[in-house]
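The following block contains the structure, expressed as structure tokens.
Note that this complex is displayed minus one protein chain, with the remaining chains in position.
Up next is subunit A:
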Amino acid sequence: MSTQSTDSSVFESADFDSHETPDIFAAPGEDAGARVFTAQGGDWDDIVGDVGSLPEERIVVNMGPQHPSTHGVLRLILELEGETVTEARAGIGYLHTGIEKNMEFRTWVQGVTFCTRMDYVMPLFTETAYCLAVEKLLGITDEVPERASAIRVLMMELNRITSHLVCMGTGGMEMGATTVMTVGFRERERILSIFEMISGLRMNHAYIRPGGVAQDLPAGSIQAIREMMPLLRKGFHELELLMNENPILKGRTVGVGYLDLAGCMALGVTGPVLRSAGLPHDLRKAAPYCGYENYDFDVVTRTGADAYDRLRNRIDEMYQSLDIIEQVIDVLQGHAGPVMVADKKIAWPAQLAIGSDGMGNSLAHIKEIMGTSMESLIHHFKLVTEGFRVPPGQAYAAVESPKGELGCHLVSDGGTRPFRAHFREPSFNNLQAVAAMCEGSQVADVIVAVASIDPVMGGVDR
């Protein structure tokens, strides 16, 4: 710690002349139990010199929760023997939002606006898992219109690409490859504009609703997607050129963050990490939902079980997603139809439309409820304020998210809001593997291993 950057009184009273300080983050009266060094600014060599004066090699390093390369507010507690990590533990909970509890006090439809904020890098997957679980509870899974399912697939596959791009972009940046980050975010931006065009928002969409989707695709969106596809392919190729055979990147990632199949099974790890260990497990193939059985794509696997193979898997999965998107937009272009269940006791009554002053309630709908049908007005009011009732029971629905199995466990007591909502977040579960991946490796490899898991703290802490 540099003495200039902190409260000088601490140092005057303790009379320290080096970077060794009392633990400024400890509770009053708390004994740290060992000498504490705080690295925040100043000359790194000074800190290293001070630490080197310790009689023993073993030190405990708190990396995070505010460290720029820990993927958000993740705290890693590393026990080091020189440069080698002898023990690694992950500390989470710095982004806990209480979303699951909040959902118990909102209607079933409002639940979507909450769960979309969990893992903000893949919001459409959380929305879909939640809606599939609500539909299962209602017993309307088969009544969801095909067009609504196709739109869900389209949105999820676009979202899979953006999630993988963020994973690679931030992971690259943490390794010092800023070009990977700029290319990744540039390509992601194209898809975010498509999201904005379709749902009105770049994140926190609340676009997928129980029974279907909020509204049909706007005119011109399929054309915009078609025009974007070659650009995306070009961008992915650029990423491949940057990374696939890059000797520096390979030196940092090959054999790093190793977790074999037995480890994945024991720790419940799914997604690209599991597929990098050679098991072709993908819920889109193994337990299809939203009509994934109608699309032709491959499950990408590799056998290195390391960070490099996970990276390569993600790039290949993005190409597979493009293939699915090409198939699904052909389906969407040819077949118009409803995008919400026909049951008016469940389907959201309002429809949105673009007016002269932007998007708002459809004028046709306003005219109907305000001008012609009092029953429509009552119906609209009851559904929007009270919501629909869901028969008592519980259901679990899972989707293959970019990070692994994303499950939603819902319990209903017959009311208009969830009795209990629980999300099985892949980020939360997979972070448990940090210890298995990092212990025995170098400190620098910890960053790579964590980046290869692709945790998003919004999903971890919920």
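Methods note: a residue touches a chain if its C-beta (ideal position, glycine included) is under 8 Å from a C-beta of that chain, and two chains touch if they have at least 3 such contacts; residues count from 1.
Here is the rule we use: contacts and distances are computed from a predicted model.
**Student:** Among "NADH-quinone oxidoreductase subunit C", "Multisubunit potassium/proton antiporter, PhaD subunit", "tRNA 5-methylaminomethyl-2-thiouridine synthase TusD" or "ABC transporter permease subunit", go ahead and choose the protein name stored in UniProt for the chain not displayed.
**Tutor:** Of "NADH-quinone oxidoreductase subunit C", "Multisubunit potassium/proton antiporter, PhaD subunit", "tRNA 5-methylaminomethyl-2-thiouridine synthase TusD" or "ABC transporter permease subunit", the absent chain's UniProt record names it "NADH-quinone oxidoreductase subunit C".
**Student:** Considering the complete complex, identify which of A:Arg186, A:Arg202 or A:Arg420 is in touch with the unshown chain.
**Tutor:** A:Arg420
**Student:** Among A:Lys136, A:Arg186 or A:His379, which residue is in contact with the omitted chain in the full complex?
**Tutor:** A:Lys136
**Student:** So one chain is hidden, and I want to know which residue out of A:Ile194, A:Leu267 or A:Cys438 touches that hidden chain in the complete assembly.
**Tutor:** Only one of A:Ile194, A:Leu267 or A:Cys438 touches the chain omitted from view, namely A:Leu267.
**Student:** From the listed residues A:Leu239, A:Leu283, A:Ile369 or A:Ala451, report the one that touches the chain absent from this view.
**Tutor:** Touching the chain that is not displayed is residue A:Leu283.
**Student:** Determine which one of A:Asn294, A:Ser376 or A:Gln432 touches the chain that has been left out.
**Tutor:** From the options A:Asn294, A:Ser376 or A:Gln432, the contact with the absent chain belongs to A:Gln432.
**Student:** So which bits of subunit A touch the chain we can't see?
**Tutor:** Where subunit A meets the chain not shown: residues 92-93, 96, 98, 100-102, 105, 136-137, 139, 265-270, 279, 281, 283, 286-287, 385-387, 392-396, 398, 405, 407, 409, 411, 413-417, 419-420, 422, 424, 428-429, 431-432, 461-462.
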